[in-house]
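Here's a structure for you.
The other protein chains are all here in position, but one chain of the complex has been omitted.
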Amino acid sequence: MQLKQSTQLKSLLTTATCALLGSTTTQANELENWQFDTALMVYSEVDRVSAAEAIIAGERTYDNDQVLNLKLTLDALTGASANGAVAQPHVQTFTRPSGKGQYQADANTTPLDDTFKDTRVQLTGQWTQPLSDGYTWSVGGNFSKEFDYMSLSGNTNIAKDFNKKNTTVSAGIALAFDQIKPKGGIPDPLTPMIISDLISGYDDEGEDDDDGINPSSIASSDNKTTVDLLFGVTQVINRRMLVQMNYSFSQVDGYMTDPYKILSVLDINGISQEYRYEKRPDSRQKHAFYLQTKYHFEHSIIDASYRFMTDDWGINSHTVDLRYRIMLAGDHYIEPHLRFYKQAAADFYQPFLNQGTALPEFASADYRIGEMDTYTLGIKYGMPMKSGQKLAFRVEYYNQAPKNAGFTQPGVLAEQQIYESIDAIIAQVSYSF
Amino acid sequence: MVYLRALFITMLLLTTTFSMANSLDQLEKKLADLKGQVVYLDFWASWCGPCRKSFPWMNEIQAKYKDQGFTVVSINVDHDKTLADKFLQEMPANFSVIYDPKGKIAQQFKLKGMPSSYLIDRDGEIVSAHVGFIEKKKAIYEQAIKQLIQQ
Partner (left out) sequence: MKKSHLLKASLVMLSIILTGCSSLGVEPWERDLLAKDEMALSSAPLDAALDDHIYFSKEASSGGRSFGGGGCGCN
């Protein structure tokens, strides 16, 4: 029964994909050339953002070892996220991004913008084919659309095998164009948020559906371009071990400010006087060094990676990721996962602005570019099904602990928790057939 | 007790060296027996994707040309024989299989990839070889066999 259903699903998907690709006949053995991977994930933060994401990916292998990968991703996001303002001993009122309506934050709580609501559709395609003399060439594209965002990118990559395929050297380039069209328009950076009684009263619906223009808006949209370069070496060490080393360079130009984020402007007593929209530089250069190794023990595999990233915003980060797959009887497996991440704050990060001092050139109170440690603890369980299908479950716990990067909290702010930690649960089911 | 253990270890060593040499001997004997025939010698493993694709084809040519003095001989290079046996259950072979778990034969042939196939003429000389099994080249592989048989 199960088997039959799965075969039907596969044939349905194959027919659909073939129809999309424009081939009219679906041969019986066309099925055998396709491999489908699906995943459904739920991400949930305590009292904040919740997201659900579904992926379906198809891989078709052709006679000459060419491979076509197609992937469709859908995700939906709701909930509240920190708007950048600091907690205060009194209730705070903010203007919604649309410029219409307001929302409030209770006394002594981190202000959250509950407007957060989005759905995204993403389509990815990649074509990989072997050339002569151990070369492999790959080319791909990506399109992604959400309510206020659009991204278009293309990439190409060339790899060469040496030394009986024990060494692989690769180089690739990716170009991306992203456009952001925020609700209410692009706010004038570092200008005060206009909180007027004329702007209709407090609405507690947590919705912001009006296509209004925020009075602080200076444009309806903005964009950025990204150039990524990736160089890699993969080396087989012995029958049980292989190592990969990558260097990647990324140059981003354009609008990288978060239009929904603000900073509190505090007086010497730590009392908030106004809020100003954040402003980030319009250029960012990133370098990342990545090292990964896999080792096959008799009945387990360790997968360890380390990444060092540094950029000209002053952010340095270290990421360690460890996965240990323990093979059980009957091709079942259990895989504990540990991840540690540590980042330094961007040069222009500051948790608030001080009244009476000159405005900096750039400023952001977004905790995501502040000093922070995070860790992830997870476990995955996988099992084979009757005829080659695979089922896996994954549960993870993610903790973010923002840190004070050396800022003193004046007056009443000393009593406030402005580096609140965030807990999230990630649950995922994967099915391959 | 110690004496017994020493004896046991010596025996173990002897049997392993014997079986290591054995795969080469087995092939030599097999090829000697097949002198006068055209032989398609194929190296495969359960973990090798293209090898799986080559099995139905090897069964097919074995059946098609066996009456004209042609034989397929395969050499399995799996470390673990049980994996090879599991593969053969899913993908039955109607040609002979020599197990070479230590890669002794593979080493002698200096394989450049998997699968690797060699065509041996009626005098026992290797006349051609190819690495990999590409579906679209089946006709070319068969043509070479046909030519050698008719020589």
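Order of writing sets the labels: A and B. Residues in every chain begin at 1.
Simple rule for what comes next: a residue touches a chain if its C-beta (ideal position, glycine included) is under 8 Å from a C-beta of that chain, and two chains touch if they have at least 3 such contacts.
What you see is a predicted model; the values in this text were computed from it and never measured.
**Q** Please pick, from A:I186, A:V265, A:A346 or A:A363, the residue that touches the omitted chain in the full complex.
**A** A:A346
**Q** Which one touches the absent chain: A:T234, A:S272, A:Q350 or A:Q389?
**A** The missing chain is touched by A:T234.
**Q** Thinking of the whole complex, not just what is shown, which of A:T78, A:N155 or A:N354 touches the missing chain?
**A** Answering carefully, the residue with contact to the hidden chain is A:N155.
**Q** By the contact definition given up top, give the residues of subunit A that touch the hidden chain.
**A** 37-39, 41, 43, 53, 55, 57, 71, 73, 75, 77, 118, 120, 122, 142, 144, 146, 148-149, 151, 153, 155, 162-167, 169, 172, 174, 176, 178, 180, 226, 228, 230, 233-240, 242, 244-248, 250, 258, 286, 288-290, 292, 294, 296, 301, 303, 305, 307, 309, 315, 317, 319, 325, 333, 341, 343, 346, 368-369, 372, 374, 380, 394, 398, 400, 426, 428, 430
**Q** Touching the absent chain: which residues on subunit B qualify?
**A** 43, 45-49, 77-80, 83, 103, 106-107, 111-114, 116
Simple rule for what comes next: only the chains that are shown with their structure count from here on.
**Q** When the C-alpha atoms of subunit A and subunit B are each averaged to a single point, how far apart are the two points in Å?
**A** For subunit A versus subunit B, the centre distance works out to 50 Å.
**Q** Going by the contact rule set out above, which residues of subunit B touch subunit A in the complex?
**A** Per the touch definition, subunit B meets subunit A at residues 112-113, 134-136.
**Q** For subunit A, which residues count as touching subunit B in their complex?
**A** Of all residues in subunit A, those touching subunit B are 63-65, 164-165.
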